[in-house]
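Okay, structure first, notes after.
Missing here: one protein chain of the complex. Every other protein chain is in place.
== chain A ==
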Amino acid sequence: MASNAQGSPVKALLVDDTAVDALILSTKLRKFHCETTVAKTGKEALDLFHEGKKFDIVLCDKDMPIMNGLEAVEKIRAMGEIDVKIVGLSADYDATEVFMSAGADAFVPKPMKLDVLSAIIQDVINKKNNTMV
């Protein structure tokens, strides 16, 4: 189980229009004591950044209505949000290249396993702790 020695929860933004997937992944994030916000489209995610909200990690699905995940990732990076860790998600197993080209740090095929998520969250916590030192 990922742990945060400094105590502040990891702020996660989950971007997924599929209710089943959003429920499962937000439950998994809760297991790691993450403070999770859910957006149903890339546009909703972008609006949150425009409002000044800050996140430590964005878990972003690829195929969504209005604005898909790839476009959202490109625009988040274009806003200057270079520190936030962005992980692309998709039921398409071969979406690595498109997500990395858009500016994501990693791609994980759905459904994401708990141990994979644990490693990702721990990585975010380590980065946060190193930044605070």
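Here is the rule we go by: contacts are C-beta pairs under 8 Å (C-beta built on N, C-alpha and C of every residue); 3 or more make two chains touch, one makes a residue touch a chain; residues count from 1.
Everything that follows uses one rule, which is that contacts and distances are computed from a predicted model.
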Hidden subunit of the complex - UniProt protein name among "Phenylalanine--tRNA ligase beta subunit", "Mediator of RNA polymerase II transcription subunit 7", "Histidine-containing phosphotransfer protein" or "WD40 repeat-like protein": "Histidine-containing phosphotransfer protein"
Contacting the left-out chain in the complete assembly, out of A:T27, A:S101 or A:N126: A:T27
Contact residue for the chain not shown (choose from A:D63, A:E81, A:D105 or A:D123): A:D63
Residue numbers in chain A that touch the chain omitted from display: 18-21, 23-24, 27-28, 31, 63, 91-92, 110-111, 113-114
